[in-house]
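This is the structure I have questions about; it appears just below.
Of the protein chains in this complex, one is absent; all others appear in place.
To keep things simple, chains are lettered A and B as they appear, and every chain counts its residues starting from 1.
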Amino acid sequence: MTNTSTWQHVGDSGGADQRHPQTTAFTAVPVRQSFAAHAAVNPPHPTNNQSASMAATTEPKKKIDWPESVRSYVQRSFLPANMISEVKRDEMEAKLKETISKANDTGVMYTINWETMELPQQMIQNERKQALALQQIVGQYPLASQQFAQSFAPPAIPAWQPSVPVAKSSRKRKSSDLDEKKLPSPIPPWRSGQAGQSLANRTTFADQEAAPKHSAKSQKEKRQKYDGGYKSTYRIPSPPPNDGPVKGTCENLEKRYLRLTAAPKPELVRPERILRQTLELLKRKWKQDQNYSYICDQFKSMRQDLTVQAIKNDFTVEVYEIHARIALEKGDLGEYNQCQTQLKALYQLGLKGKKIEFKAYRILYFIHTANRSALNDALADLTPTEKKERAIKHALDVRSALALGNYHRFFRLYNDTPNMGAYLLDKFVRRERLAALCNISKAYKPSVPLRFIAEELYFESDVEAAQFVLDLNGESLLEERQDTIVFLSGKAGQLFEGPKKEAFSKVDIKGQI
Amino acid sequence: MDALCAEFAGARADENGYDLARTLSPDFPNDTLRAIWQSCNAHDVKSVVKRELSKNVTGMQRLSHQELAGWVEVYHAYWKAVGELLAVQSSWTKVFGAWTELLTALLRGYNAHGFEAWTIPCLYVTGKYLRTFAIKADDERNSGSLTDNKAAANFQDDFNPESEQNATLEDCARQLNKIFNICLNDRAPLDLSRKWGIYYVTNLLFKTYFKFNSASLSKNVLKALSVGRGDMPDLAAFPKSQQVTFKYYEGVLCFLEENYVEAEKYLTEAWNNCYKGHMKNKELILTYLIPCHLLTTHTLPSQKLLEPYPGLQKLFGPLAQSIKRGKLHAFDLALQDSEDEFVKRRIYLTLERGRDIALRNLLRKVFIAGGFEEPKEGDGGKPVRRTRIPIAEFTAAISLGSQETLDDDEVECLLANMIYKGLMKGYIARDRGIVVLSKTGAFPGTGL
């Protein structure tokens, strides 16, 4: 029996039921044309969400079929006798639309008692009264929580602006470096070549949020507040029909992290509006106190609140990015890796963020963990344009330098690492020094100047280079001659092989998949 | 349904598992599927199957009461799955669900209804299509809008993007694992054992895990297999299709772990036993075998080998050419040109290491170009190559064709690598700016 593929049959089966007279008692299920084409056939009455969403992709959005009760509600609203002079007709229309579509979206269109529902003009009037009352209590701001938010983020001076100058600094960019111009430059003179450049290229929180954007956000918050007010007046107390994500109602900014073992309670989950304020608070606290265990705990609870509410937007990206940077700075690679895994997926959804910066870290991270297959995936995830971006190009160059044993190039790149990548490079620079030392020990005879080792392997000084050799029991390989010290590479033998092997086998990170 | 039952009887008379498996296939023209679906209804399907099986399977072949009950459940599940397949309002997720039920009914047949080992191709077919439907279900869900698929409650700390994307396929893998275990753990004597199903389902699992990019799960399968291998039939006793597929995956898994020697061994076995007419699979085997050869024995595919595969010629031709000539810059360009293709096939990082071989060949040419020393007394008249080569000569050679000129320190670094890796014998005398090469075997294995 030779079967041609079922899936390639297209065309004739639409009316097949009619051609096969039904002899049995069951109700025939309509037959689809083929596996692939079935979505194109519009089901007459979607019976569940699945088919409804499938239908939505193939046909223009259906007009909502209003029940009689709604139609008479609309008519009632526009009866001249019910009009209120302070409320304009277009405001009414907007409110009406909002009320009805909300009822439709939440599935209460048919259950709501439209007879007793407040008319749109009455709603608007009540809201205005409410706002006025609040204004009298809290002053110039129309809403209480707006005032609350303002106390954390005054519009003129953003909260993240440093109040104290950052004293500590290094060639690495810190997650708390918010004022980049004032950094002193304690870079050793013999490696100062690139320093200015790498400082100038840093990115910080600062460039993510310019002031205008901030005020736009306030606008948005205001809108959300209005919606919230409306809801609390009219929401039907029954739970939503399907088990969707929770909607948090918690108003506290700070929250300790606790692993969930059951469905979260809405009153313990913070909505995005609050989480945004939390982020500002945490940024400030990080800068002031540098208390990592507190910060990490708080970020984890933020991430959890975002996840349980299925919030995936640019703000989510920002939370993960900032947590990732802080974790990097503190060398907490487990936590960093959790963040970068999320970020990869979030960027893939098309969300905005510091994609280039983090894709570069991702490459460096997988170099550190020597995870070849993840490295391959990270390469596969780059577009041609991204490959030319400085941070990514740097990471790719580091990767290929190490792959080809080109320690010379690697250590030049080490000195010129954009953003916070140096925190990652620091994690494996020792093992690469060992590898290079093994190479040199086998290839050079009879000796090389210690200065050569210091320069090739990028030690801060000859002293540091000598210390490195001494720590590996290489005192017999260092010899003083006239005014220089030489490294007797020809006599090193296998001395550095053991430490090298050990260094490469020790990549064990919590949170690594 | 009566036709299916008649086929069932025929297959049972011959003890032909593949014929039997065909009665559980979704791969029929729509008309046939529809006819199956319309021949019964939800109320009578079980009694119809029971009646037809009893009627068709007679005499010596007659099914025990227990076995009959098992097959009735299987065909009932099949009938429902066919209905789901035909239904306009269905989704691939539902089809997958229905097919999972069919598999469950089958597995119960082996566990509780005494299904015999010759029927295992039923598991092959069910498992194979289960995977097909799982992939379709994931595609369908993923192509929906962003907000569509996140309605499910998530109580984790973070999202799990990977499993969100492959949720159905992962579920499928768990189902296939049940088949794996039911085959592996059969204690019946070999000629009546379900162990004969092990390689088919292993291959299916490999395919599934590769699809969602989990080599580590594949390794677990290999481990389970090697534990049970003692009392298993020899791989050579299995059909060649299963042997070759298994060796291919085993080889690729070693390849991904950078175990190129083992990888080469398995891939060569797959290559030798491969069906000569299946160009696509032969091409895939070579895709991994070629990089293996490059790293293990530093050998390259000949023109003759690549000739039948234009795709491979395009992929590996320029690279092989540049390695052979020692054209370092051309190598870099070739690697860059096909980077996406290499990365996609997961061979980029391996091929990149071929640069060492290209470099070795280039240095070798510099050595040859250096000619011979002036004959000295005591040499016995045998010409000796010049073994002291200025770094500057290597620098010139390495920079050839490239825009940038490398500084001597970087060149020394590359030379040190060659020496460290044993591709070149000699040492660098930094104070004199030269490399002193070994008088014998300066480039081991290359006739010099």
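In this section, contacts are C-beta pairs under 8 Å (C-beta built on N, C-alpha and C of every residue); 3 or more make two chains touch, one makes a residue touch a chain.
Criterion: contacts and distances are computed from a predicted model.
A chain of this complex does not appear here, and its UniProt-recorded name among "Exoribonuclease phosphorolytic domain-containing protein", "26S proteasome complex subunit SEM1", "PHOSPHATIDYLINOSITOL GLYCAN-RELATED" or "RNA polymerase II transcription factor B subunit 3" is "26S proteasome complex subunit SEM1". Across the complete structure, the visible chains that the omitted chain touches are A, B.
When the omitted chain is restored, the residue from B:2, B:44 or B:139 that touches it is B:139.
Only one of B:51, B:219 or B:293 touches the absent chain when the whole complex is considered: B:293. Only one residue from B:55, B:223, B:324 or B:432 touches the chain missing from this view: B:324. The hidden chain makes contact, of the residues B:333, B:366 or B:436, with B:366.
Along subunit A, the points of touch with the absent chain fall at residues 1-3, 5-8, 34-36, 377, 379-385. The omitted chain makes contact with subunit B at the following residues, 16, 18-19, 21-22, 25, 27, 121, 124-125, 128, 132, 135-136, 139-140, 142-143, 207, 210-211, 239-242, 244-245, 248-249, 268, 271-278, 280-282, 284, 287, 293-294, 297-302, 304-305, 323-327, 339-341, 343-345, 357, 360-361, 364-366, 369-370, 390, 392-393, 395-397, 400-401, 443, 446-447.
Keep in mind that, in the parts below, only the chains that are shown with their structure count from here on.
Distance between chain centres (mean CA atoms), subunit A to subunit B: 33 Å.
Of all residues in subunit B, those touching subunit A in their complex are 22, 26-31, 33-35, 38, 40-44, 83, 85-91, 93-94, 136, 144-146, 148, 150-159, 161-162, 213, 215, 256, 258, 339-340, 343-344, 346, 348-349, 352-353, 355-356, 409-410, 412-417, 419-421, 427-430, 436. In the complex of the two chains, the subunit A residues touching subunit B come out as 1, 3-6, 9, 13, 16, 20, 22, 24-26, 28-32, 34-35, 38, 41, 43, 46-47, 50-51, 53-54, 57, 242-246, 259-260, 262-264, 300, 303-304, 307-308, 310, 312, 338, 341-342, 344-345, 348-349, 372-373, 375-377, 379-380, 400, 403-409, 438-440, 442-445, 448, 452, 456, 490.
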